[in-house]
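Only one protein chain is missing; all other protein chains are in place.
Going by the order they are written in, the chains are A, B and C; count residues from 1 in each one.
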Amino acid sequence: MATTETSFQPQAMAPIGVELTERQKLACLHRILAGLGFNENMAGHVTMVGDASGNLWASPWGLWWDEVRASDLCLVSLDGERLDGRWDVSPAIFVHTALHRTRPDARVVVHNHPYHATLLATLGRLPEITHQAACMFDGALALVDEYQGQVLDEDASTWLAARVGSADGAILVSHGALVIGASVEEATYRSATFDRMCRLTADGLMSGLPTREIAPEHRTALKQAFRTHALDAYWNGAMRLLLADDPTVLD
Amino acid sequence: MATTETSFQPQAMAPIGVELTERQKLACLHRILAGLGFNENMAGHVTMVGDASGNLWASPWGLWWDEVRASDLCLVSLDGERLDGRWDVSPAIFVHTALHRTRPDARVVVHNHPYHATLLATLGRLPEITHQAACMFDGALALVDEYQGQVLDEDASTWLAARVGSADGAILVSHGALVIGASVEEATYRSATFDRMCRLTADGLMSGLPTREIAPEHRTALKQAFRTHALDAYWNGAMRLLLADDPTVLD
Amino acid sequence: MATTETSFQPQAMAPIGVELTERQKLACLHRILAGLGFNENMAGHVTMVGDASGNLWASPWGLWWDEVRASDLCLVSLDGERLDGRWDVSPAIFVHTALHRTRPDARVVVHNHPYHATLLATLGRLPEITHQAACMFDGALALVDEYQGQVLDEDASTWLAARVGSADGAILVSHGALVIGASVEEATYRSATFDRMCRLTADGLMSGLPTREIAPEHRTALKQAFRTHALDAYWNGAMRLLLADDPTVLD
Partner (left out) sequence: MATTETSFQPQAMAPIGVELTERQKLACLHRILAGLGFNENMAGHVTMVGDASGNLWASPWGLWWDEVRASDLCLVSLDGERLDGRWDVSPAIFVHTALHRTRPDARVVVHNHPYHATLLATLGRLPEITHQAACMFDGALALVDEYQGQVLDEDASTWLAARVGSADGAILVSHGALVIGASVEEATYRSATFDRMCRLTADGLMSGLPTREIAPEHRTALKQAFRTHALDAYWNGAMRLLLADDPTVLD
């Protein structure tokens, strides 16, 4: 039986109910992911290409993801210099900069230490493609299998970007996770999926049993579905639930 | 010592306190199960035979289970065509249709990717009958041990229904869970029990130790008890707790 | 170095702030334990010797532990006959009756299927005495290593009580947990500790590593401490937190 490729085009996507700026969306990413385990207290940072010059909107240093609002985001150059904003940015902004320089598709780069990804980082393992949603990372996973200390300058940034290559999800050994998307929506959805993949893989490793990876011929259609209509359904629902809980994230 | 079969007939079942339509009950199923791990963001769908012609009430595509209300449910034909409703239905509605066509007892079909069932799906294992409540699935479990991509047309639907057979609970390898009941109440109670069975089985596998399956001669009486008086006690309590938390599910 | 036995006598125990009847305390036990994993939906029941004739206050059948109030408790005879109350009692009340008949110290008997105890019940294992609080069960654990179906009559009750013997905590294989105390306070504290012990033991089994049981010579002093001043500190704190959350449990 061949895989049918869906031509599904939703007629009536349930809306969020409010127009959002890119900066507001980026603040919301912090809150959504904080609720999904991206919350080793104040660890982690996110960047988003903010304008044609390549400057980045970045997480404020010192705030926890669960308290970030749109007005807390900072503008930084690709050299890591803060251009605007009330707060500092992390000295580890260089985790992000070379990826933005070298990959036009990497508009949003998420870095944090969610538990299950960090567990795989201590085991030196990548998550496996053993369930449908994991297919969004088919052919796009990288294990950065060498720990070189904090990423605090251009050289370290270049080194890291070379090892991540064209991947959309990476395990940084002894460190944490890196997830990349072309938009805030995509980076959020992929990040949510990434830590769940890591949990399944870690639990599979604990069982000592073989796992069932999805056959390559089925992955393409699923990867496509998760990049198109599924993405909006994920984001809109996540946003409705977030805004019902705390609309001040948009401030 | 022989198993005594209970003739227990409750005299005073604690009521829900409100009359519910079938459609309202189906909305409540989404919320109850979302609180029990059936919440891989917007994944999953449920169908219920809605009238004599066999048309189905189905989950709205694009809403998360934790936000579904009665008025969000859609009516679809057994061919997967939407007949009524504000929202789309999932193109994977074909997970459900052939089961409804071929099994008169399958009035309600629940599909989602709850964590522990999905873990067994990556290990290619069925949950074991190692505790009392699991007996409700005695002789009624199926492992669909081949992953054929998304279920997006009649052929795939027929293929899946043939592999599920007469089971009430199934693990779909590399995919998730399928739970079937003769009513919303039964499908909800079975689904809640199914993921817990999967958790016990997965943890048992991680220990590497042998597990104690319940002897076949004890299963029948328990299966009967869980299909009769226990069912109302489960549903009424779950509903009281849900409605105290958010009565708008009935809208 | 010898173990010092504490002569600690608190001077100023933080009070609950309200006088409670025995029946109110029993209702509170349900709520406290429901918050600690004794919540396989509506499963489980508790009994307490209620008067000189040996009649028992028992959990109402059909309510979930998280919704029980004092006025919901039922009075039943040691023969399992309901004498008073708005609701039925479980037909499995015979889990309790023979224990009350044969053990004067068993004023309160708690039965449910908390997750980690149920996991050990599927593995056929007792929790180990590997940390301080576990010492409250030193020499008082029983594995009922045979599953005989539901406990629905006097014969089954006698059979079970004989296998539990003088234990205060028991794993019922393929079934769940049984915890016994001389008072509501003691039964609550022991139950809370029991499932945590089971979790530590199960996780230890998953690691495949040897565990460190506390040497017998240290257990006696700890067991005594947990039966005296620690008991009030546990109960009063648990009650303050419960009543701040929902005082209607006392109704």
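Basically, a residue touches a chain if its C-beta (ideal position, glycine included) is under 8 Å from a C-beta of that chain, and two chains touch if they have at least 3 such contacts.
The structure displayed is predicted, hence computed values, not measured ones.
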Omitted chain's touching partners, listed by label: A, C
Candidate in contact with the missing chain, chosen from C:Ser77, C:Thr102 or C:Gln132: C:Gln132
Touch with the omitted chain, as defined above, among A:Val18, A:Leu83 or A:Leu123: A:Leu123
Among C:Leu20, C:Ala182 or C:Ala221, the residue in touch with the chain that has been omitted: C:Ala221
Selected from A:Leu126, A:Ala202 or A:Leu231 as touching the chain missing from the view: A:Ala202
Residues from chain A at the interface with the omitted partner, ascending: 40-43, 60-64, 66-67, 86-88, 91, 113, 115, 118-119, 121-125, 147-150, 152-153, 155-156, 159, 173-176, 202, 205-206, 208
Where the missing chain touches chain C, by residue: 1, 3-4, 6, 8, 10-14, 128, 130-133, 189, 192, 196, 199-200, 203-204, 206-215, 218, 221-222, 225, 230, 232-234, 236-238, 240-241
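By our rule, only the chains that are shown with their structure count from here on.
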CA centroid of chain B to CA centroid of chain C, Å: 32
Approximate Å spacing (C-alpha centroids) for the pair chain A, chain C: 45
Touching two or more other chains - residue numbers and ranges from chain B: 206, 208
